[in-house]
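Okay, here's the structure, questions in a sec.
Yeah, one chain of the complex is gone here, protein chain that is, but the others are all in their spots.
Naming follows writing order (A, B and C), and every chain is counted from residue 1.
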Amino acid sequence: MSEPVTASAPRTTRADALRFYGLWIAGATLLLVLPLVFSSGGSLTTFSLIGISIIFALSYNILLGQTGLLSFGHAVYYGIGGFLAIHGMNAIAGHEWPIPLPFVPLIGGLAGLIFSIILGWVSTERAGTVFAMISLGVGELVASSALILRSFFGGEAGVTANRTDLPAFFGLTFGPQIQIYYLIAAWVLISTIAMYALTRTPLGRVCNAVRDNPERVQFIGYNPHVVRYLAFCFAGFFAGIAGALAAINFEIANSAYLGLVQSGVVLFATFIGGVAYFFGPILGAIFVTYLQLGLTDLTAVWQLYFGIIFIGMVMFAPGGLAGLIMMHRPLARGGTLHMLLPAYLIAAVPTLALAGGVILVIETVSRYIVHADASTMVNLFGIPFDTSQPVTWVIALVLTVGGFFVARMTWRGIAAAWDRAATAARDKGHLA
Amino acid sequence: MRKLVLAAALTLPMLAAPALAQDTLKIGYIDPLSGGGASVGEIGLKTFQLLADEVNAKGGIQGQKLEIVPLDNKTNPQESLIQLQKAIDSGIRYVTQGNGSAVAAALSDAVAKHNSRNPGKEVLFFNYAAVDPILTNEKCNYWHFRWDANSDIKMQALTSYMKDKKDIKKVYLINQDYSFGQSVRTQARKMLGEKRSDVEIVGDELHPLLKITDFAPYIAKIKASGADTVITGNWGQDFALLLKAAADAGLKVNWFTYYAGGTGGPTAIKQTGLDHQVFQVSEGVANGGAPGAIEVEKVLRAKYDISNFYPRAFNQIRMLVAAADKAKSTDPVKVAAALEGLEFDVLNGGKGFMRKDDHQFFQPIYISSFGSLADKSMFDDEHTGWGWKVEAKVDTPDTMVDTTCKMKRP
Amino acid sequence: MLELIVISTLNGVLFGMLLFLLSSGLTIIFSMLGVLNFAHASFYMLGAFFGFQLTRWIGFWPALIIAPLLVGAIGMAVERYGLRNTHKHGHVAELLLTFGLAYIIEEIVQLIWGKGPMDYRVPAILDFPAFTIFSTNYPAYKMFMLLISVAIFIGLLVVLKRTRVGLIVQAALTHPHMVGHLGHNVGQVFMLVFGVGTALAAIAGVIAGPALVTQSDMAMLLGPILFVVVVVGGLGSLSGAFIASLLIGLVQTFAVSMNGSLASLFGPLDPSIGPSLLTDVWNVTIAQIAPIIPYLLLVLILIVRPMGLMGTRET
Partner (left out) sequence: MSAAIEIDAVNKSFGNAKIIRDLNLRVEQGERHAIIGPNGAGKSTTFNLISGYITPTSGEVRLNGEVISGLSPFEINRRGLSRSFQVTNVFGRMSVWENVRCAVLWATGHRYAFWKNVDSLPEVRERTAAILEDINLAARREVPASLLTYAEQRALEIGITIAGGANVILLDEPTAGMSRAETERAVELIRRLSEGRTLVIVEHDMSVVFGLADRISVLVYGQIIASGTPEEIRGNPKVKEAYLGEEAH
């Protein structure tokens, strides 16, 4: 690993190497100090969940971003990892084996790997829509079977374990959340480095080739089926680790781990983060986990916002958050980023108005219909609105419609400013 | 990675709870408030909020104001644990939940672990509707209290009633394929065998949970079996669709159910036209005539346009107040001790008590049937014009079942 | 026993025909636009809810016409303003768009109609038993459903064989790359096809609504089965979709009426064997696994014949 994330040619300079290792060290330091800065129990729970989600999303991106395989059933391997980890913990505690908790995620990883090895060969025979449908079918099959094979999956209730029953590890009992956080953080770091390293291997590179053009890959000596299969196995392995960490965190595994909803969430997270860059899914995992935890407290229709954000991303920013950020890189290098600023600021006003209008419409309708009897007050950005008043409806509609038309004009302004900035950057030799 | 800092900065204000004011006692209500189960969860929430108002109007619990904190678990055990963590992090010491035995099992387990790892910060879990017997048997724990009759108790009451119904000859069992449905089926076989060995069980069906859109094939099977009575623990759409299909096929049998009264159930029964042929076993209905129940029913209908689905929620909160008064404290450890064995006059009339051995509440159980109402003053359901009529009361002693619980006390 | 077979066959065919109403639209859309519409079952759900609401306002019969038209219009708008703009980002983006759309439609339906089941009733004129077989009634409404689906099936055949658009669709089924040569009105044809496909799903929704449950999770329940149908039948094959629809309709209906398990076949296991995976598998009945049979079928078919029963294309 001698290069920053996206560069491709082996022109490694000292500065590049420094920056590259600096990034990893900064990441590790961040994981280390986070709980010191935000020490409340709530933040620790949040960070732990984000960590699990990061590994899971990165493992999913081995399929979607690296190899071009759209899976609707990735949670199968996550869930299997979780279940095996729980059974493993119970077995270790029951037999008093000298295996401490930090090694349990490996059990989950191996379980995910073994299941991928079994199910993967059939699944990966074809890419594209067929793969997507098989993954959906296999996902439903395994999730439904989990409810039939009760002795292993524990039916609806799932299987529980007690992580503190395992032998202590250097005096750590892993009862308190802070210890679990550091356990997860360590695995996040290990898995992230490993998955990044994977992208820098011959297999990782050929995965990209298979994604771009599976047909041509056959004419440079590779069997695309084997490439997809190997990628699938790696994805299963890391998903299993993520599942095991979830099992350790919650001390329970149940059939919801394996289901379509879980598969959908990881797809959302990965795609919203951006599949084209290695760090995209990390952003997505943070963003989506945060939304999942946070939006629930704010609104009953959080899933609708979720869907709208997702569709908005698919239609207008298919590169995801990472794509949006990386778009600006050539301009930043060319030193012309500031040229965009006025256009962004101008556009921000009507765009925010539009967003506010949409939120107000949704909340108003939701209060009006779902919670007709409850409070009719909606608090938006600190401004109270009474949904039973026609004036609120009018404001909501004006904001939405007016915001849309004005915003569309200002977006054109951004496009124009972008062209100018890009031209200027190109003149300085920073754009291809 | 920079994004992480940003996200964390945003997380902080949201999850870092404000210091809990000493003058309120918060109960975390962990149930679905979005997604498929939300309609049920909202009804429970309203019931509990009504109860909080009632308690506060009388001066609160030991001088503390009672507040219900809604926490959306999306009917998912994993999500429930996140919400539990959130509640604990914000200083909440009492949680209540009812929808889904799987969720209850996860919560019960998590609460027990939390309490053993964090002495001095104990949390109590009040279960108002999750009826899997396992929670007060193999998986019982000291911090879990259940106010709803578990499914074994209900089956005990139901079979006690069926014992004297000589026209029941052939029984068909149809249940959802998960722990609750299985316990209904097992207990039905066992208890019917004990009390009515002459009754033939002509069918025993488990169908997938909430996945069947057309029950016509199942009805065809019931019909083919010649059954005169069906026992089902089905709830939600699995109940409504089952009845719909039965009506379509013209199946005329008696239905003994656990949850015919759930949302959509009355509508479905009315559609099928099965007048007083659908029975429900529960801890009581307002039409039973207990003054307290009627009063509550009126308030709920006037305020929220819902019927009282959860008489046990009233028993639960009122008993919490009684226990706190007895202990002269709202400290969960003391309240738990005070609750053990506590006797109480239940909402629908009669005496109930919290059994010390397994923390299961025992109370009179009623068999009621749904159909046209003789008396105009009685309550109808879901605006169908039909309502519940009490057929029989099974008194507390006749509902007792043994427990395998070996309670570990702190 | 015989009555069980007769009733199950009727129910199976009915369920199969409903599936075909959906899978035919899905197949045609896939052939023309190259995108598997993940939200197809959501349009079916919209049909049911629109049907329910319009039945309340103006009665069932007008609703049967208007609801599909409305849903078709929404479908056309989705094609025009959603899919067409996403096309440049590739098929994965299009698939994801419909995936997100399915999600949003479910949420909006929940927002408007709530999460409980609707009281969507069979029209009074059809609310009687059509015939009684061995003392079991078969409802007239179900016969009506069967009739409608068969009528639409025939109508679809006529349109495909006799009209210009039908010929284009047929050409697209066999030669997908030909679609590019349609000339300037290709956009309109796409929009029309998407509109008709979603309207077909909506018809299924309107007529299935009263017979099955009209609830906000109905799309999630049916959606995955639908994909099984089109993949098992062969992506892009109408006749395959037809056969697979009936097959899955019948298999699922018959499976629930079978109580057989390994235990009943070979006798119960030695009770000394405690609960284990083996006892789980040994004791499970065919009826219990009925809902996962389609997925088993899917996986088996894809192993044995990756292009599906009648498919000619491999992807």
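One rule holds in what follows: a residue touches a chain if its C-beta (ideal position, glycine included) is under 8 Å from a C-beta of that chain, and two chains touch if they have at least 3 such contacts.
It should be emphasised that the depicted structure is a prediction, and the values quoted were computed from it without experimental measurement.
K.L.:
Based on the whole assembly, the unshown chain contacts which displayed chains?
P.N.:
Contacts of the omitted chain with visible chains: A.
K.L.:
Out of A:Ala15, A:Leu36 or A:Ile220, point to the residue that touches the absent chain in the complete complex.
P.N.:
A:Ile220
K.L.:
Using the touch definition from the top, which of A:Ala197, A:Met327, A:Leu341 or A:Val394 touches the missing chain?
P.N.:
Reading the full complex, the residue touching the unseen chain is A:Ala197.
K.L.:
Among A:Phe234, A:Tyr257, A:Phe279 or A:Phe385, choose the residue that contacts the chain missing from this document, as touch is defined above.
P.N.:
Looking across A:Phe234, A:Tyr257, A:Phe279 or A:Phe385, the contact with the absent chain belongs to A:Phe234.
K.L.:
Over the whole complex, note the residues of subunit A touching the chain we left out.
P.N.:
Subunit A touches the missing chain through residues 1-3, 7-10, 12, 197-198, 200-206, 208-209, 211-213, 215-223, 226-227, 230, 234, 276, 432.
The rule we apply is simple: only the chains that are shown with their structure count from here on.
K.L.:
Specify the contact topology among the chains shown, as one of line, ring, star, complete or other.
P.N.:
Shape = complete; every chain linked to every other.
K.L.:
From the C-alpha centre of subunit A to that of subunit B, how far is it in Å?
P.N.:
37
K.L.:
Please set out, as single numbers or ranges, the residues of subunit A touching at least two other chains.
P.N.:
Within subunit A, the residues that touch at least two other chains are 144, 148, 301, 303.
K.L.:
Got the subunit C residues that touch at least 2 other chains?
P.N.:
Each of 110, 114, 288, 291 in subunit C touches at least two other chains.
K.L.:
Residue numbers of subunit C touching subunit A in their complex, please.
P.N.:
Counting only subunit C, the residues touching subunit A are 36, 82, 85-86, 89, 91-93, 95-97, 99-101, 103-104, 107-108, 110-112, 114, 224, 227-228, 231, 235, 275-277, 279-281, 284, 288-289, 291-292, 295-296, 298-299, 302-303, 306, 314-315.
K.L.:
Give the list of subunit C residues in touch with subunit B in this complex.
P.N.:
1, 3-4, 7-8, 11, 15, 110, 114-117, 119, 121, 129, 132, 135-139, 141-142, 211-213, 215-218, 221-222, 253-254, 256-257, 285, 287-288, 290-291
K.L.:
Per the contact definition, I'd like the list of subunit A residues that touch subunit C in the complex.
P.N.:
It is residues 64, 68, 70, 122, 125-130, 132-134, 136-138, 140-141, 144-145, 148-152, 260, 264, 267, 271, 301, 303-304, 306-308, 310-311, 314-315, 318, 362, 365-366, 369-370 of subunit A that touch subunit C.
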